[in-house]
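One protein chain omitted, others in place.
For clarity, chains are labelled A and B in written order, and residue numbers in each chain start from 1.
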Amino acid sequence: MTFDTISRRRLLQGTAALGLGAALPIGGARAAATTIGFIYVGSRDDYGYNQAHAAGAAALKKMAGIKVVEEEKVPETDAVEKTMESMINLDGATLLFPTSFGYYNPHVLKMAAKYPKLRFEHCGGLWTDKDPKNAGSYFGYIDEAQHVAGVIAGHMTKSGKLGFVAAKPIPQVLRNINAWTLGAKLANPKVTTQVIFTGDWSMPVKEAEATNSLIDQGVDVITCHVDGPKTVVENAARRGAMVTGYHVNQAVLAPKAYLTGAEWNWEVLYPRFVKMFTAGETIPNFYRGGLKEEIVKVSPYGAAVPEAARKQADGVKAKLTAGSYVIFKGPVTDNKGGIAIASGVSRGQTDPELEKMNYLVEGVVGATS
Amino acid sequence: MAGAGDIGLWTIPVAVLGGAVRVSTPFLFVSLGECITERSGRINLGLEGTLVMGAMAGYGISYLTGSPWLGVLAAGITGMGMGALHAGICGLPRVNDIAVGIGLMLFGVGLAFYLGKPLIEPTAPRLPSIDLGWWTDIPQLRAALRINALFLIGVALAPILLWALRTTRWGLIVRTAGESADAALAMGYSVNLIRLRATMFGGFLAGIGGSFLSLYYPGSWNEGLSSGQGITAVALVIFARWNPMLCLGASILFGGAAALGPALQSVGFSHGYHLFNAAPYILTLLIMIATCSPKRTLIGAPAELSITR
Partner (left out) sequence: MSANHLRLPPFGPKFGGAAEYIVIPALALFSSLVLFGIFVASFGKNPLDLYFYMYQGAFGTWFSWQNTLTRAAPLILTALCTALPAQLGMVIIGGEGALLIGALAATGAALVLPSAPPLLVDVAMALAGMAGGGLWIMLSGALRHYRGVNETISSLLLVYIALAILNFLVEGPMRDPASLNKPSTYSVGAANMIGSIPGTEVHWGLVYGLVAAVLSYILIYHTVFGFAARVAGGNIRAAKVVGLSVGRLILIICFLAGAAAGLAGMMEVAAVQGRANANLAAGYGFAGILVAFLARQNPLAVIPVAILLGGINASGGLLQRRLDLPDASVLVLQGVIFVMVLASDTLYGRWSIFKGRAS
């Protein structure tokens, strides 16, 4: 592309003119290594979503011939398009991981169409065959890990009331709430899960307030789906409630209260993708996986978790890992009394219907809008 | 089920009470400090930056020294420094205080995020709470009455500041500077010096308000910590008509309203939760519409204050 070459030539001229050429990796970057760009919507050390991806990027840095460039706190506007282009034009990135959900449509799609020779791997999107072939979307069935954590939560609750602090009522979140609740019901069929939506992905004061409100209601085990679970975990622990974590392992924040948690395992997936990429193979455009594919994992159980709970949770985990277990298996009733999944229908993890989830299962207190 | 702990819909008022206590403290400190600053005739919109700087500094010092109260002190001193910066620049002739405040808001937030990067992960010692609910068996009420000393200090500070403004010599000097710079000059006082001290005092309190966020509630340092509490608190001062006692009332009202959304959801009422989350803002606006009047200028407004004219 002419634009591309012109800009690089100008850049080199500028570099030489200022006599700083030696200090700059520009130009050399492309020849020496494969450059991979990572873009985060929040802070890399948030004990949550972004940190999980940064851990995956860190795993790539250990690979030979791989150079990783990272940019954090990039909003989901045309700023992310410019960041991608900047990584392409100025750093020579050939593989990009824009990791926030909101980047996909329209921004990643636009850039993928503009740079057809480069590869764009997006976390969470739903790639369809109408989208550019050089774009792909991957995600993990973290609801499997949530389901296992739910089993533990169901065992541990004394009040029978569980709490879930969530950002927004969207399918990925609802699926986690439902999987966690269904897991808890395996241990204790009478449990209820109280949901509070905070309205956005990072709102520490609201998350703390939601946690306190839940505990006031008698909730004694809490989990969450927000970008940085630190606030929820610490505030719940301070009030004596137990927690199951999310995104990464938060045990160090609340060693006694932390029972287990649902974690991403991008450190396994990203090197796998990059090996395919450098070997010239095509990364699948639509990639999903769970415990079996090691894309998600369950945190080690906390000391407070008794043997019976561990045993049941491990049993569920083993069946999920073997692929012989379906979480969303009919009949499933929603919390308005309707049929969510009819009797006899078994929605396996790859079922696209699950990606459109718009209900809360029976036992969850809360509404989807 | 949780027998004794189940108090049904009573949770809502209890949660609102608890929220009012938990959420209001930063608003209270920032607004009390700004109240004094504005009474001296200057507005410091940079308190959002001061609050965030205080949150970062307090957390950092608590982490490094192991003492959260040293953190609070460090937050106050940091805030004082930010206040001195604002007052120093605004003391130059022809410099606009509102604009400098906006600049310092950006600077403070940026500097706090910059210096605070390594503090996001570590866990610092937090401030302890005082159990004022020992007399009740209801766990929710007990939790709501588990209060941090800073809240009590803030509550005590409000009447003290009101008294000091009204009756002490110091209060008279501050008010004179705010009502008429010429009169203060005639009395032989340096208006700039009075405003410098008033702004530093305001910064000190705002810094402490920030340390409450990072060291007590929600109780950790991260970049989303302040969702505009500092700037909102400055607005509350005007809402409270430059009266410290009304600042206290406004802060508690605002904190309680902020707890309403989560409390309603916790009893299963979640439809339109975004609108309930906006309750503090809607409520403040409605009260202002109801209580303001076009006929008179704002009662209690310092005449020298640029924002009220």
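Convention: a residue touches a chain if its C-beta (ideal position, glycine included) is under 8 Å from a C-beta of that chain, and two chains touch if they have at least 3 such contacts.
Quick caveat: nothing in here was measured; it's all calculated off a predicted structure.
Remark: the omitted chain is touched by one listed residue; of A:46, A:91 or A:207 this is A:91. When the missing chain is restored to the complex, the residue among B:50, B:266 or B:284 that touches it is B:284. Residue A:101 is the one among A:101, A:164 or A:325 that touches the chain not shown. Although one chain is not shown, part of chain A still touches it, namely residues 3, 6-7, 10-11, 14, 18, 20, 23-25, 69-79, 82-83, 85-87, 89-91, 101-102, 104-106, 124, 126, 168-172, 199-200, 355-356, 358, 369. The chain not shown here touches chain B at positions 49, 85, 89, 92-96, 98-100, 102-114, 117, 228, 231-232, 235, 238-239, 272, 274-275, 277-278, 281-282, 284-285, 288-289, 292-298, 305-309.
We adopt the following convention: only the chains that are shown with their structure count from here on.
The distance from the centre of chain A to the centre of chain B, each centre being the mean of the chain's C-alpha atoms, comes to 35 Å. On the side of chain B, the complex with chain A involves touching residues 1-2, 5-6, 11, 14-15, 18-19, 22-23, 117, 120-121, 123, 126, 139-140, 143-144, 213, 217-220, 222-225, 227, 229, 258-259, 261-263, 265-268, 270-271, 273-274, 277. Listing the residues of chain A that touch chain B in their complex gives 42-43, 45-47, 73, 159-161, 194-199, 202-210, 212-218, 228, 230-231, 234-235, 238-239, 252-253, 365-367, 369.
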